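Got a structure for you, questions after.
The complex appears here minus one protein chain, its other protein chains still in place.
In this document, chain identifiers A and B correspond to the written order of the chains, with residue numbering beginning at 1 in each.
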Amino acid sequence: MVFYRGHLLICGGTGCVSSGCKDVIAAFQEELRKRKLDEEIKIVETGCHGFCEKGPLVIVYPEGVMYCRVEVKDVQEIVGEHLMKGRPVSRLFFTEPLSLDKVPKYQEIDFYRKQQRIALRNCGYIDPENFNEYLARGGYAALEKMLSEMTPEEVTHAVKAAGLRGRGGGGFPTGTKWEFCAKAAGAKKYIVCNADEGDPGAFMDRSLLEGDPHNILEGMMIAAYAIGADEGYLYIRAEYPLAIKRIQTAISQAEELGLLGKNILGSNFSLTLKIKEGAGAFVCGEETALIASIEGERGIPRSRPPFPAVKGLFGKPTVINNVETFANVPQIILYGADKFAAVGTERSKGTKVFALTGKLRNTGLVEVPMGITMREIIYEIGGGTFEGKKFKAVQIGGPSGGCLPENKLDLPIDYDSLIQAGAMMGSGGLVVMDDESCIVDVARYFLSFTRSESCGKCTPCREGTMRLLEILERICAGEGVPEDIAKMEKLAYSIKASALCGLGQTAPNPILSTLRHFRHEYEAHINDKKCPAGVCQALFYYRIDDHTCVGCTVCAKICPVGAISGERKQAHQLDMVKCIKCGVCVERCPFHAIVKE
Amino acid sequence: MNKLLTMEDLRALRKDALGEMTARQTCDIQVIVGMGTCGIAAGAREVVTELLKELQRRNIKNVSVTKTGCIGMCEREVLLDVVRPNEDRVTYGRVVPRDVSRIVGEHIVNGRVVEGLVVGRIAR
Partner (left out) sequence: MQELSLHILDLLQNSMEAGANKITLVVKDAPEEDELSFVVTDNGCGMTAEQCANATSPFCTARKTRRVGLGLAFLEMAVTQCGGQLRIESSPGYGTEVIATFSHSHPDRQPLGDIAGTIINAFMGETEVTFEYLHIYKNKKIKISSLKFGEFLGISFRFDRPEHLIVLEEKIREQLQTIYGGESS
């Protein structure tokens, strides 16, 4: 075995690929070869580290030094200074946004320090295509333990005792689901992994599949053993080509080693797993629609009961769990239910992965214990909003969730507290908004998403989301009338009560939660015809201030539609008929003479 | 790759795999406790137990705890050395479990040597 004195971990997740990590990897290989270090330093392409915004990320072990936004031109310096002479390159360290401290070690960065990584424990630490690295991190030890000393009932019991709840959004107790399926009649059963992640801005499932594929497979094996399934599917959307490739590689490796197939590790347990690529319809994340899609039908939901645990895929009892749910399972089996249940709140155990995005200093994938407050996530991990911008709301749970205002920031986050506050865990998208975001526009955006993703099978969802969207568009266009609010509320509650599946039942949530916490913004749009954030184009216009304008002509030159005119050194005029409100002139004016009203 | 037919095969493969990952562990602070007969008799085990608990309580991950034999200062046992990167190696003497939280909090976390307990220093 070759011993490498150092490991160079380069993030190869989708985020870092799009910021150019492939070129950086090639440059490192070239540079190491040139300096004859290629037998001393090993390059490892890992999955996502979660800090995509700072990518491409490079971490050097054994020191654990992290470099941010590494470009090809930095490679020579890192190799020459750090790897040859042992002097880390401080200009590429992460800079804490508030204290401006340069932090070399990634564990010491606030973004990572406040996290507790259980599901993501291997993401960014191992090479996802190298089976041995997963193994070395204790991989398949849970499988081994289970097959040698646990009965299926004990496995189900452990997951139940751990208090694991579905991470896909609903929060249904996983162990209970398994128990239903295990007790259902019939010899043939299926296990399905729901990787049809479709919330705008959410990418935790993708990162888990890309970064630690064997962990998901091991979780599925444990579930299959518990319920008595010998066949399973991973339903992954085709928009995740890298995730599909990594899972396929992992399945092939496991098959080759005999960890999938007949009589795994000499036991009576057999399992085959297949990938089913989804076409990317949001509704296919709903379990009955997902089943229909795997069966080759149109992806539309059906009414429940019977629940899939009783009558699911091909009419057989089926357990469908989300990717992140499976990611937690091996840890529960390996370290015991108590250890898992020690983290979290009374009714929500363990951790949750959130995709933190929006108007924040640090964005990315974070895993935090349940019961943490939103304030801790946004200010301590996320570094808070940008200079001079005031926090307004955080949208949680994507199109099924809701917006929470500042006075809810100290709410400990778990499944139940969020529902009480009018939001929902969802799959874990967190979008932070500052005072430049318009709440009504956000609600309109999510409604337009659910409207276009509605499968059309049931009337409340097909027609209801359409009508709600029409009202919202009218309000944004400045044509709202005071009755609109009551009308929307009535419509929203009837959709919630009568839609067939989760998509429809939760579609009005963005409206209801914003009406609850931000009613004044709706009223400003309707009664005063004003958009307080200045986002809704119909509700503001630009004006050039005669006194501040010096006639530099910059705005007139930059305006794409020629709406600005005026002589040099004379105050300019803006023709609102021509203006398309693109805002370019405001950004460019050196004298801040153009004002929004 | 050969097929893994039994659990033993899996364990053997994992053992090989572990070696490849050694370089990827970071432990920059080292704590070394004297564990000769003298150390043991003076209560080294209790000090270590307390140290591990304290590190766990504070969720400190980058510390490695190891032991050494008798170094000849038996009358000053329990001896506990703290080595932080790029700093002097500091030896504390006559450490009792009560002192542990101070050494962890002051020296390991904040880099401030607990002068009252120091019995030796080795410049880097």
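Everything below uses one rule, namely that a contact is a pair of C-beta atoms (placed from the backbone, for glycine too) under 8 Å apart; a residue touches a chain by one contact, two chains touch by 3 or more.
Since we're looking at a predicted model, the values are computed, not measured.
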Candidates B:Leu4, B:Met35 or B:Leu117 - the one touching the absent chain: B:Met35
Contacting the left-out chain in the complete assembly, out of B:Leu5, B:Ile71 or B:Val109: B:Ile71
Touching residues (missing chain, whole complex) on subunit B: 11, 14-15, 18-19, 21-22, 25, 27, 35-38, 40-41, 44-46, 48-49, 51-53, 55-56, 60-61, 63-67, 69-72, 74
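One rule holds in what follows: only the chains that are shown with their structure count from here on.
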Residues of subunit A that touch subunit B when the two form their complex: 1, 3-7, 9, 42, 61-64, 105, 107, 125, 131-133, 135-137, 139-141, 144, 147-148, 253, 256-259, 265-266
Subunit A partner contacts - residues on subunit B that touch it in the complex: 1-7, 9-11, 13-14, 16-26, 28, 61-62
